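Some notes on the structure that comes next.
Of the protein chains in this complex, all but one are displayed in their positions.
As written, the chains take the letters A and B, and residue 1 is the first residue of each chain.
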Amino acid sequence: MITKTVDVAIVGGGPAGLSAAISAKKNGAGNVLIIERGENLGGILNQCIHEGFGIETFGEALSGPEYMQRFIDQVEENKIPYLLNSMVLEITRERKLLVASREGLIEINAKAVVLCMGCRERTRGQICTPGTRPAGVYTAGAAQNFINLKGYRIGEKVVILGSGDIGLIMARRLTVEGAKVLAVVELMPYSSGLPRNMVQCLHDYDIPLYLSHTVTEIHGKKRVEAVTLAQVDERFKPIPGTEKKIDCDTLLLSVGLIPENELTRNAGIAVDEITGGAIIDERMQTSIPGIFACGNVLHVHDVVDYVSMEGDKAGKDAAEYSLGKAKMEGAIRVKPGPGVRYVLPQLLSGEEDVLLSMRVISPARNVKISLIDKGRAAKTIMKPRVNPAEMIQIKVKKGELAGCKEITVTLQNGK
Amino acid sequence: MANKRYVCIICPNSCEIDVEYSGKTLTKISGQTCKRGDEYVRKELIAPERGITTSVPVRGGSIPLVSVRSSKTVPKELLPNLIAEISKVRAAAPVKMGDILIKNVLGTGADIIATKNVPRKQA
Partner (left out) sequence: METRFDVAVIGGGVVGCAIARELTKYKLTVALLEKECDVALGTSGRNSGVSHAGFYVPTGTLKAKLNIEGHEMMPAFCKELGVPYLPVGKIVTAKEEDEREYLYKLKGIGEKNGCKKLRIIDEKEIKKLEPNIKGIEALHSPTTSILDPFLLTIALAENAHRNGACVRLNTLVQEIEQKKDGFRIVSNNGNYTSGIVINSAGLYSDKIAAMVGINDYKIFPCRGEYHILDKNKRNLINGAVYPVPPKELGGLGIHLTPTTDGNIMLGPSAEYLPEPDDYGNTSEVMDKLFMESFEFLPKISRKDIIKSFSGIRPKLIPSGSKAPADFVMEESRKVPGFINLIGIESPGLTGAPAIAKRVSAMVKEIRGGLAENGAFDPVEKSKIRFAELSHREKSELINKDPNYGLVICRCQTVTKKEVIDALNNPLSARSIYSVSKRCRATLGRCQGGFCTPKIIEIMEELYHTKTSDINYAGKGSELFTGKKEGVE
């Protein structure tokens, strides 16, 4: 067994991990090590060849690989070492990591750890779609990997379930590569994708969008032969009599992302069941001191720039932790109230200005978001439009938190 | 006289911009909150443009494909021709991010550039 000691270990070399690593280095951490399971740094953005990344960070709409190259260049410039093809098998409370690599089994003792494992896709098995289990059912990300990294054609006549951004991007990608996308099917009465993707991925290619619909059956013995769609009611239950069978050879699923927190749970770190990620304070620190989390493993993001910002913060705090700079514990609890699905971080110290990240439950216009403590609004902001697919960030000054014990973030009609 | 509602795609605000137009002449515009949005809608109505991102096969590379994009937007109706033109290209490793694979594609003034580094395949 190989043993290593590092100041900050970064689990995952995607957008969150690279940001965290660069930030940790810049903020004085001695030795930083990135541990990446893939063949290259860059994570999921290696396969996101479409544009739209970096508007906030660089003022440019870059493709995924171009965005990541900016960070990879900084990793090289800062001479931050990284392990590739190396999988973290286990993380302990004492911040010991067990890593499998071709060079051997590695035990890493880290002063601080930043969890940047990203997320995985919800599967057909998890949504229990009835019917047979033929070949030709793909999750959107897996399909994206096959098409953009390997050059395979995954199918010729495609139905896509889920109108989130990944589904919409894949609708366009498949069309550009010569496949016929027959329909995008969405359970909700509205699309959860960004409006720009609706325009550029569906409208441009005349791909029909079936709102308030779902796939009620997959047909085909060995390969997909058709899917049955049906309209759904307000409780999302299929309405009998509305079934429509569509002949196709591929079903693409874009039905949600799930933070990959197996390592997190096994380490005994407290996980928020709504976000699917660790419970953190404003330093991105989890319930185990010295272990931080950021990016999609913490909560699923829509804009990679915010992932990089989170990574930047987590890296800074991980560096400071590794340098022994003690900070006050977070004692102010933050909870989602009516209309709000979740708010991060869940714990605040009140010592620093913070950036809250939140998502609402349903789309709404002209709303008032309030931070309520003991019946009093510590802060209020107005928003002309909110929707669940777009993360909202709220800057809160430490002064605004003075005297607060437990903050509930609520959404109300903002008249 | 016709009316149309556009959702601006320039930034995440996604402003809803309403226009009144006759043929290709815009007579009224409202809902935009910045100049870029105003420009986008005018262009979208009269001469919509789009960029393209796709992949090109690489010979002798560490990976089989290099991702590419257009350096600027082109008239929307030329997209199918662009895609056809790009599909004829075969790149050879090593490819550097920013390499121009097609210069001034179909006379649009846009280049097709590599958005990834693809080194030569290791023996």
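Everything below uses one rule, namely that a contact is a pair of C-beta atoms (placed from the backbone, for glycine too) under 8 Å apart; a residue touches a chain by one contact, two chains touch by 3 or more.
A quick note: this is a predicted structure, and the numbers were derived from the prediction, not measured.
Only one of A:30, A:134 or A:388 touches the absent chain when the whole complex is considered: A:134. Annotation: of A:50, A:124 or A:213, A:124 touches the absent chain (contact as defined above).
Taking the whole complex into account, subunit B touches the unshown chain at residues 55-59, 64-65, 87, 90. Hidden from this view is one chain, which touches subunit A at 1, 37, 85, 87, 89, 98, 100-105, 107, 120-121, 123-126, 128, 130-136, 139, 141-142, 145-147, 149-156, 177, 216-217, 221-223, 238, 249, 260, 262, 265.
Operating definition for what follows: only the chains that are shown with their structure count from here on.
Looking at the complex, you find that subunit A touches subunit B at residues 46, 49-51, 55, 62-66, 69, 147-151, 173, 176-177, 194-196, 198-200, 204, 303, 385, 390.
Contacts from subunit B toward subunit A in the complex involve residues 7-9, 11-12, 14, 50-55, 57, 63-65, 67-69, 76, 83, 97, 115-117.
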